[in-house]
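The block that comes next holds subunit A.
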Amino acid sequence: MTRTRATYDDVVVTCPVTVPYVRYSIRGAHWFLAGALAQLLKTSGLTKDRLDGLCVSSFTLAPDSAVGLTQHLGLTLRWLDHIPMGGACGVVALRRAARAVQSGDADAVACIAGDTNHPNSFRLNLATFSQFARDAVYPYGSGGANASFAFLTAYYMRTYGVTREDFGKICVAQRANALEFPLALMKKPLTLARYLSARLIADPLRLYDCVMPCAGADAFLVLRRGEAEKLGLPYARILATIERHNAYPDDPIQYRGGWALDRDELYAQAGAGPQDIDVLSTYDDYPVITLMQIEDLGFCAKGEGADFVRRESFTADGSFPLNTSGGQLSAGQAGAAGGFVGLVEVIRQVTGQALGAKVPDARLGLASGFGMINYDRGLCSGAVILAAGN
Partner candidate 1 sequence: MTRPLVRPPRKNPVLRTRLPNLPPGTRSRVALGLTAAAARGRFELQVCRDCGTVQYPPREACRVCLSHRLDWRPQNGGGELVSETLLHHSNELFYRERMPWRLGLVKLDCGPLIVAHLHGDCAAAPSRVRVSLNLDRAGQAALVALPEKDTPNMADDRQLREMTCDPKFRKILITDAKTPLGQALVEAVVAAGADLVWAGHAEPWKKPPGFERLASIPQVSLVPLDLTNSRAVKDLAGEIGGRVDILINTADYHRNFGIASRDGIETARAEMDMNYFGMLRLAQEFAPAMRARGADGQSSAIAWVNVLSVFALANFPPHGTYSASKAAALSLAQCLRAELSPAGVRVINVFPGPIDDEWNQTLPPPKIAPARLAADIIAALRGGIEDAFPGDIAQDWLARWRDNPKALERELAAQQV
Partner candidate 2 sequence: MSEPILSQLIGALTGGHIRIVDLTQTLSPDFPQIVLPPEMGQAWPFRIEEASRYDARGPGWYWNNFSCSEHTGTHFDAPIHWISGRHLPDNSTDTLPVKSFIAPACVLDCSRESAANADFLLTVDFIKNWERRYGRIPTGSWVLMRTDWSKRTDPVAYQNIDETGQHTPGPDSEAVQFLVDQRQVLGFGSEAIGTDAGQAFHLKPPYPCHYFMHGSGRLGLQCLTNLDLLPPTGAVIIAAPLKIKEGSGSPLRVLALVPETTMAPKSRSAKRGSATSGKQRVERAKKTRR
């Protein structure tokens, strides 16, 4: 039975900002988060003392968490949250911030995510990622999620007849999108031939199935609509959101995610259906997960992803604009900012502020989040549907 939850009234999302991604940096996470905060203030015209809420996501902020940041950056707040949910942190941050603003617990909430990246960051972060990973995955050598997603990709190919060419089409399209996005790390075109013949990482995954970790930050502001209009800011309305953790725990392998459980509620709350979505951002740590989100969010049935991919085109001017700034696979994964990059791109597209290729007449956008491979599967899933505001 689909339940209908409270709407978001006049809470809006505005000021999508990005601290440009770099492959490596000697700076700490605080530098990138401060940069995002500074851009939010500059873009919005708010002074720092007008900000009374903050939501932070970062893997490399330790030993600090959000609290340390308040003193580090000179913030006095009424509302503070720290979202350690990896690729779902954007959607979840937006959900938290929206209810805070809606209830009056805060008036202006900055949602920021960012990380630094040193040459040894990736390896060090993996070693302490989660207890289950440390006890039951890391010792087996995969050094990250590669093995888990290789298992899933192989399973998907075997069970649903998805081919490497199908995954390749998604990656090639996202690269084409990235080439027009000024802040993308990947600058070279990617052909299907190059995708197929690239170096093996964990069979069947090859080089271009994997994201490139980098440093950077993304952020947005959550306000009342009245406040946004007073400041003269383009904004997007929040139509619907969902969130789920540890869905389908007894599935022998994660062939479906929490969106399958909650998508009816999402579309009911939005008063719209998959066919109404003009632009989609999926969490794309590996192309198989993008395919899973397309199915689980109702754009096609489970098991028909291959046909869908062969039918549609995914560039900004295509039949199904997907990850129009290139996604993580081509823009880069700046740690926790990977959970924001798709959401920030959807905000840009529906508010007419696209930095790269523009999706024509983008009025409804869906941003999906997924993350935290605690052991053998991603535990967090979420999605948000935004509508062009003004």
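Here is how the candidates were picked: all candidates are chains of the complex that A comes from, given by their letters.
The criterion applied here is as follows: a residue touches a chain if its C-beta (ideal position, glycine included) is under 8 Å from a C-beta of that chain, and two chains touch if they have at least 3 such contacts; residues count from 1.
It should be emphasised that the depicted structure is a prediction, and the values quoted were computed from it without experimental measurement.
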Would you mind pointing out which option among 1 or 2 touches subunit A in this complex? 1
Which stretch or stretches of subunit A touch candidate 1 in the complex? 122-123, 126-127, 131-132, 134-144, 146-148, 150-152, 154-155, 158, 199-205, 249, 252-253, 375-376
